[in-house]
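Each chain you see keeps its place in the complex, though not every chain is here.
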Amino acid sequence: MKNTVKFQTPIIIVNFKTYLEATGRKAVELAEKAEKVTRETNVCIAVAPQFVDIARVAHAVEIPVFAQHIDPIKPGSCTGHVLAEAVKEAGAVGTLINHSERQLKLAHIDATVKLARETDLVSCVCVNNPSVSAAAATLKPDIVSIEPPELIGTGVAVSKAQPEVVTDTVKLVRGINPSVTILCGAGISRGEDVRVALKLKTQGVLVASGIVKAKDPYSILREFADSTKQ
Amino acid sequence: MKNTVKFQTPIIIVNFKTYLEATGRKAVELAEKAEKVTRETNVCIAVAPQFVDIARVAHAVEIPVFAQHIDPIKPGSCTGHVLAEAVKEAGAVGTLINHSERQLKLAHIDATVKLARETDLVSCVCVNNPSVSAAAATLKPDIVSIEPPELIGTGVAVSKAQPEVVTDTVKLVRGINPSVTILCGAGISRGEDVRVALKLKTQGVLVASGIVKAKDPYSILREFADSTKQ
Amino acid sequence: MKNTVKFQTPIIIVNFKTYLEATGRKAVELAEKAEKVTRETNVCIAVAPQFVDIARVAHAVEIPVFAQHIDPIKPGSCTGHVLAEAVKEAGAVGTLINHSERQLKLAHIDATVKLARETDLVSCVCVNNPSVSAAAATLKPDIVSIEPPELIGTGVAVSKAQPEVVTDTVKLVRGINPSVTILCGAGISRGEDVRVALKLKTQGVLVASGIVKAKDPYSILREFADSTKQ
């Protein structure tokens, strides 16, 4: 593992989901583009490839690699589940938890955040609205990321379309947990969306199709990174 | 990918589950022991490592590599799910489906078997009793594997303790599907268990702790392989 | 309990789902309309109200009352689950199982069908396509009901729009289980849809919005019942 680039804010996390454009060899290529932007701009970009691609991506790049999910399990008889220790050994330095496409029971989010802490994985709990973001913040993850499900994949940015969702989240979360990193996501597709997200006092964005499905992911990522400095 | 050893019966499938003894570097080592036995005996042994270890294991050995699970999804917005195309590109040639520790809704088993067929992955549907084995057989997977959950991990072999479960399964499944491969599992820990399983007209075994937790996995695997010839 | 009308084919099962038009007092009123049609035509109509309305409906009418779901559990520590014995005591004589809006794991369908048999409840397993209908038929429920999910609630009848789905189901299911009752559903909204369904060798229909959301449920039910005789 070579993830030598430090996790720092502002941060852009690129969720590869199960897009064919970001599977296998193409996952490595996309991660390399992200790494190139990080090298050029010194802005932290993390990538979250599929489970089977974590090792290959983590071997190829020095930027932070996240799992898309881990299960609240201990080593043992859990066929078909995702073990924190295994993603860690494969080279991941963090994990998404409770993404809207992979939601967990509340007690399992709690257990998974604790497990990530024990395994020394950065935990990013995804939430759908301000009240749930406050609930997540009490569990002391490293990152809370607010993504209104109805905007995911639309290209309509949460930071533009629903700024009050972001500001309510920041207010509620900060009241409970002053140190957690707050991201927003859903529809983020232009540098301007990133700039507004930071202006609303988040510390970065969680993005997927805006990068993965872009004609030129490198250019958009570069635009995102540059926008964090404006 | 180098999985050049043909899938043939009798077959021994070793499920690595989420055992630390079969995670990461140790997954590769265990797969290499299985490959050694295959080379020495010409008996087909397949291994089912965790998702994150599939690529590494498939790169290291020439025996068949199975995923422990795939999701009934198409490429796209399925964060934290397991895409057939991704495990295929990582080097898997087959997948377990509906393991008792990762059970699926009936319609999802149907969809997953069809997906495996389209993706050219060998499908092994795991079932808990004879009536469910018959239901699974109607879906035309490549393999049906019967594992009474109450015996999993006990060291008490299904082929010895509940031979009627195996013979009922074989009878019901054969009445519906003459060509499907039938395996049995749960508690398989000695060569004798394998010999009896084949005598009961299964074509192999699905094994986990009996190998993974063994002091000397190579010796037990060799004993298993030799027993298929008795 | 007064369910003295015998379960017989052809049968029309009306699923009340969670429609407000079929909740509480209105559930009783709708069941009474179904009972009226049964009295006038001697065609068996069963109703499947919500759990909380089973007792009230079963007390008010003599036609068969079904639960919409039961859980594969034994009496005991299962807070929030639906116990077969409890729906039976409340007056239900049967239950839907695995409706597309309440799907179960395969092993749970098997366990629930067995539980219904032990509790003397008529079991109606809902399925989404012909291959799944065959799988369900091996489990020996009393009824298999095929409902392509994409047509549910559309008013476009499966028997008209996808007759091959119905005929394939009948063929596959009859090859496995000569005695199971076969129903079809999804989009059934006119008497003609019912007539075609029976012509395709099903023995009745499972209907929901076509009756529950109708301006005059009595008239449509009467039309359905009359159509079974043409």
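Lettered A, B and C in written order, each chain numbered from 1.
Quick note on the criterion: contacts are C-beta pairs under 8 Å (C-beta built on N, C-alpha and C of every residue); 3 or more make two chains touch, one makes a residue touch a chain.
Bear in mind the structure is a predicted one, so any value in this text is a computation, not a measurement.
Asks: Shown here are 3 copies; how many are in the complete complex?
Replies: The entire assembly in this structure file is built from 4 identical chains.
One rule holds for everything that comes next: only the chains that are shown with their structure count from here on.
Asks: Between the chains shown, work out who touches whom and classify the graph as line, ring, star, complete or other.
Replies: line
Asks: Express in whole angstrom the distance between the two chain centres, defined as the mean CA positions of chain B and chain C.
Replies: 38
Asks: Could you put a whole-Å number on the gap between the CA centroids of chain A and chain B?
Replies: The separation of the two C-alpha centroids amounts to 34 Å.
Asks: Can you work out the whole-Å distance between the CA centroids of chain A and chain C?
Replies: A distance of 45 Å separates the two centres.
Asks: Which parts of chain A, given as residue numbers and ranges, touch two or more other chains?
Replies: In chain A, no residue touches at least two other chains, as defined above.
Asks: Which residues of chain A touch chain B in their complex?
Replies: Within the complex, chain A touches chain B at residues 15, 17-20, 23-25, 48, 50-56, 68-69, 73, 75-83, 85-87, 89-90, 96, 99-102, 152-153, 208-209.
Asks: Going by the contact rule set out above, which residues of chain B touch chain C in the complex?
Replies: Touch residues, chain B against chain C: 98, 100, 103-107, 109-110, 127-129, 131-132, 134-140, 172, 176.
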